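A single protein chain has been omitted from the complex, and every remaining protein chain is retained in its original position.
Presenting chain A:
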Amino acid sequence: MAFGPHLLLAALEGLVTSAVLALTALGLSLVFGVMRVVNVAHGEFYMLGAVIAWWVASLVGGHPAVGFLAALVISPLIVGVIAFAAERLVLARLSYSPEATIVATIGMLYILQQAALSLYGPEARPVPPPFNYRILLPWFGYSGYKLSVVVASALLLLATWYVLAKTRIGLVMRATQYDRETAQAFGIPVGQVYAGVFALGAMLAAVAAVLIVPISQAHYLMGHDPLLLSFIVVIIGGLGSLRGTVVAAVAIGMADGIISVFFSPTLAKIIATLLVALVLVFRPQGLFGETAR
């Protein structure tokens, strides 16, 4: 294949990675931005989303699209409920202390991972894509489903932006993010907002996983890479910044896709990690973040 089409293929792969990464990282970024909690278990909510998607799709049967759509609704809901319960039962009782919540979410990571291993098993299992359609470009054919993942992610990111910027729920979340004590003095039930945000963050990761599971496979250890890449994205973009998260996810995803195709996936990870180090040294608040108050 000539260089041009090869580059286009790499860019398309990078775009799919970017789209899924943006959703996953946005969940992590929201949780940190509003709650100041570093959720080390975020990747496990992603893994749960994929595992539950496989379970739902297997139970529903029939046309793959029916199982997939059922998974797209049910899986994030179940993950959201689990995250809500974890927030109420664990994080709220630790009074959101930064150090204690890091340790607690590490504990959650292992509990969720081992629960998945026990109940789901060590196998990697695929979920059939809802449709099989190849877009025929002059140089190669490309999966229509992969492009639909990009469109779905973009729509979800837009919806999240709309909720945060234009609705009362978003106003309440932003007020809690900016000043927890003043938010309480204006009738905002901060504990409930935190629980909702933690659930929403986990649900965004779960949606990303449901979208990706027809391309990769559901596996109990699949949460590690998304967690690492999400941290890279939110550190570069700026914790709590939606715009920064999207820009950084596109940059990291595209670089990952292109460098992986032309050189090696390991080199892509090395460059991303180097970029994080540079951002931490020269702009610790991230490209679009603000200095901590």
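Just so we're on the same page, a residue touches a chain if its C-beta (ideal position, glycine included) is under 8 Å from a C-beta of that chain, and two chains touch if they have at least 3 such contacts; residues count from 1.
We adopt the following convention: contacts and distances are computed from a predicted model.
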Protein name as given in UniProt for the chain not displayed, "Photoactive yellow protein", "Circularly permuted ATP-grasp type 2 domain-containing protein", "Mg-protoporphyrin IX chelatase" or "ABC transporter ATP-binding protein": "ABC transporter ATP-binding protein"
From A:Arg36, A:Arg88, A:Arg125 or A:Arg174, residue that would touch the chain that is not displayed: A:Arg174
Of A:Pro5, A:Pro98, A:Pro189 or A:Pro265, the one touching the omitted chain in the full complex: A:Pro189
Absent-chain interface as seen on chain A, which is shown: 168, 171-172, 174-175, 178-179, 181-190
